[in-house]
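Okay, structure first, notes after.
Left out: one protein chain. Kept in place: all the others.
Entry: chain A
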Amino acid sequence: MTATTPPKATPPLPPTPSHTVGPFYGYALPFPDGGRVAPEGHPDTITLHGYVLDGAGDPVPDALLEFWQSGPDGSLKGRPGSMRRDTVGGGHLGRNGTDFTGFGRVGTDADGHYALRTLPPGNPGVPYISVCVFARGLLHHLFTRAYLADAAPDAGGSTAGGPVPAGDALLASLPEQRRATLVARPEPHRTYRFDIRLQGEAETVFLQFG
């Protein structure tokens, strides 16, 4: 194909409005192994965890978080099987143990805490995990990113909340204090801490895609 036909100038269909996930999704959307994206026992497994907090600094015990990321090889194709169903009993079978689907979903617990076990993303530049936040009280979901800054190729493995490596247009565009809200803090045992503050002091940077 050399010539491109300009798209027909039909007006876009207006979208279906968003609505809150409400308080009672808990028996419908979360699924076993929802936060266990890494294949079982994979030696490269990392843990991303933290708290979701409201404008008063209180934990949000009924948030639902979704995670989407590239594979360790940078692939963005994903794979089915995140919520594998049992065709005999009708329940969930869990993941198949070997495939990496790139997708995770976890609800926060009574303390507002979540944890995701996954493989390091391999996107170009500073690796990141895309996060989508749903909750009672949120009429429209929120997108953010958990950047694993110390895993960036040029980071030299030593950024304990310090300056962020170059190579990411979004991080570069933000003042330092806001930028810090997108950087997951390395902890021992391949673990990263990433809190999400919905409002107020140190409010997390939330994103929109045009």
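Basically, contacts are C-beta pairs under 8 Å (C-beta built on N, C-alpha and C of every residue); 3 or more make two chains touch, one makes a residue touch a chain; residues count from 1.
The rule is simple: contacts and distances are computed from a predicted model.
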Of the candidate names "Permease", "DNA polymerase-3 subunit delta", "Protocatechuate 3,4-dioxygenase subunit beta" or "Monoheme cytochrome SoxX (Sulfur oxidation)", which one corresponds to the UniProt protein name of the undepicted chain?
"Protocatechuate 3,4-dioxygenase subunit beta"
For the chain that's not shown, point to the residue among A:Leu48, A:Leu65 or A:Met83 touching it.
A:Met83
Write the list of chain A residues that the hidden chain touches.
1, 4, 7, 10, 12-29, 54-56, 58, 60, 66, 68-70, 76-87, 90, 96, 101-103, 121, 123-124, 128, 130, 132, 134-143, 169-170, 173-174, 178, 198-200, 203-210
